[in-house]
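Here the complex is missing a single protein chain, while all its other protein chains stay put.
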Amino acid sequence: RSGEMAKLTQLLDNEAFRAYATYATIVLLKMMSMSLITAYFRITRKAFVNPEDTASFGKGENAKKYLRTDPDVERVRRGHLNDLENIVPFLGIGLLYALSGPELSTALLHFRIFVGARILHTLAYLIPLPQPSRGLSWAVGYTVTISMAYKVLKTALYL
Amino acid sequence: RSGEMAKLTQLLDNEAFRAYATYATIVLLKMMSMSLITAYFRITRKAFVNPEDTASFGKGENAKKYLRTDPDVERVRRGHLNDLENIVPFLGIGLLYALSGPELSTALLHFRIFVGARILHTLAYLIPLPQPSRGLSWAVGYTVTISMAYKVLKTALYL
Partner (left out) sequence: RSGEMAKLTQLLDNEAFRAYATYATIVLLKMMSMSLITAYFRITRKAFVNPEDTASFGKGENAKKYLRTDPDVERVRRGHLNDLENIVPFLGIGLLYALSGPELSTALLHFRIFVGARILHTLAYLIPLPQPSRGLSWAVGYTVTISMAYKVLKTALYL
C-alpha cells in the first residue's frame, strides 16, 4: 500500500495545500487557546456554571455563590463563538480553494491575511481595544473568505 | 511542480467532488450571512453586548442603555448557532461522502436537499413561520446527513 500512501503524501507536496495545512492548523490552535483562557478566567474569577465544578469549594451556599457569570469569562466565550462562526467557513472554503489550483503567492496572501486578522480580532476582543478595531479585523477575515469562495465557485461550479 | 498541481486539480475534475465544493461553499456563505443579519439588527435595534460597541452613543448611562438583549437579535443568533450545529457535520461527512465514490445523481440529490432545507430553516426561523416549518426543515437536513454518514461508514469503515 506504499503506492497509495505516496499519492496521499503528494497532496502535501503541493505548496498551496501545504500553506493551507499550516495556516488552518495555526488558526485552529489559536481557537483552541480560547478554551484555556476561559478556564483561566473561570478559575481566577471563581465563576462557574456547573454545580459539580464548585464542589471543591464546599457544600450548599458556600459553593453556590460561585455559580455566577463574570464579564471577563463571558467576553472570552463571545470571542470563542465568533471564532467558530468565522473559522468554520475558512476551514471548508479554504480547503476547496487550496484544491482549486490558486497561484501560490495569492493563496499565501489569503491565508496570511485571514490568520492575522483573526489574531487581531482576538486581541481586540480580549484587551479590549476601542472600536472599530474588532469590527475591522472581523471584516478583513470575512472578506478574505468571500474572495476564496468566489474562486472556488468560479473553478468548480456544478449545480 | 506542475505535475502535483495537475493531480490536485483532478480532484476538482470529479463531478461529485465539484458538486460538494459548490454546495458546501453556498451553504457556508448562507451561514456567514447570519453575521451580517445579526449586525443589522444590533445596529437598527441598538442592542449591543460589548461596552466598547456603544462608545459612539456617548458616555455613562447614555451608552449603557444600549447594552441590552433584543428578541430579533437573539433569534438570528439562535439560527446562526443552529447552522453551526448542522453545517459542521455536513461539511465533514459530506466531504468524506464525496470521496466515497457515490453516484453523481445521488450525490447531487443529497447536496441539493441539504442546502435547500437549511435555506428554508433560516427563512422559517427569521420570518418566523409557524411550526412545524422550522422543525421539518431541520429534520430534512439532519436525515440527509445521516444518509451520507451511512454511505461513508459502509464504504470506509476501519475501526
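For clarity, chains are labelled A and B in written order, and residue numbers in each chain start from 1.
Please note the rule applied: contacts are C-beta pairs under 8 Å (C-beta built on N, C-alpha and C of every residue); 3 or more make two chains touch, one makes a residue touch a chain.
Nothing here was measured: the structure is a model prediction, and the numbers come from that model.
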item: Touching residue (missing chain; options B:27, B:47, B:73 or B:93); value: B:93
item: Residue among A:19, A:73 or A:124 that touches the chain left out of view; value: A:19
item: Missing-partner contacts on chain A, residue numbers; value: 1, 4-5, 7-9, 11-12, 15, 18-19, 21-22, 24-26, 28-29, 31-32, 34-35, 49-50, 52-53, 55-56, 80-81, 84, 87-88, 91, 95
item: On chain B, residues whose C-beta touches the chain left out of the figure; value: 7, 10-11, 13-15, 17, 75, 78, 81, 84-86, 88-89, 91-93, 95-96, 99-101, 128-131, 134, 138, 142, 145-146, 149, 152-153, 155-159
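Keep in mind that, in the parts below, only the chains that are shown with their structure count from here on.
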item: Between chain B and chain A, distance of the C-alpha-averaged centres to the nearest whole Å; value: 16
